[in-house]
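For this depiction, one protein chain was excluded, whereas all remaining protein chains were kept in their positions.
What follows is chain A.
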Amino acid sequence: MTSPPLQAICAFDRLVPGRGVAALLPGGEQVAVFRLPDDSLYAVANRDPFTGANVISRGLVGDRGGDPVVVSPLLKQAFSLKTGACLDDESAALEVYAVEVADGAIRVGALAEAKAGA
């Protein structure tokens, strides 16, 4: 079982520390990619499960009890950037994507285990 190839989306420097961007994957999926102030990267689904709008990339990031979170800009639910779990409503979650930096470029793609479980 192999992961689908990761997709280069932009230069690492294009991201503002502490903010996210949206990327469009070949299959039409939208991914929200965040660069935290410590330069770590996280990628989750861009679709807000509560409203159906593709806006997660425009949410504020921060931490809850030390764990990195993104907060939906519409109704303000917080999601773990590590697991995608919604911390305010356990029935909802964001899909988590693989993300890495190679040659100064950010690359994202589906997680192997997420695909395997699907």
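Convention: contacts are C-beta pairs under 8 Å (C-beta built on N, C-alpha and C of every residue); 3 or more make two chains touch, one makes a residue touch a chain; residues count from 1.
The definition used in the following text is that contacts and distances are computed from a predicted model.
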- Which protein name, taken from UniProt, belongs to the chain you can't see among "Nodulation protein E", "Secreted protein", "assimilatory sulfite reductase (ferredoxin)" or "Acyl-CoA dehydrogenase family protein"? "assimilatory sulfite reductase (ferredoxin)"
- Of A:36, A:86 or A:111, which sits in contact with the chain we cannot see? A:36
- Note on the structure: Across the whole complex, the chain not displayed is touched by chain A residues 7-10, 14, 16-19, 21-24, 28, 30, 33, 36-38, 47, 51-55, 58-60, 62-66, 68-69, 71, 73-74, 76, 78
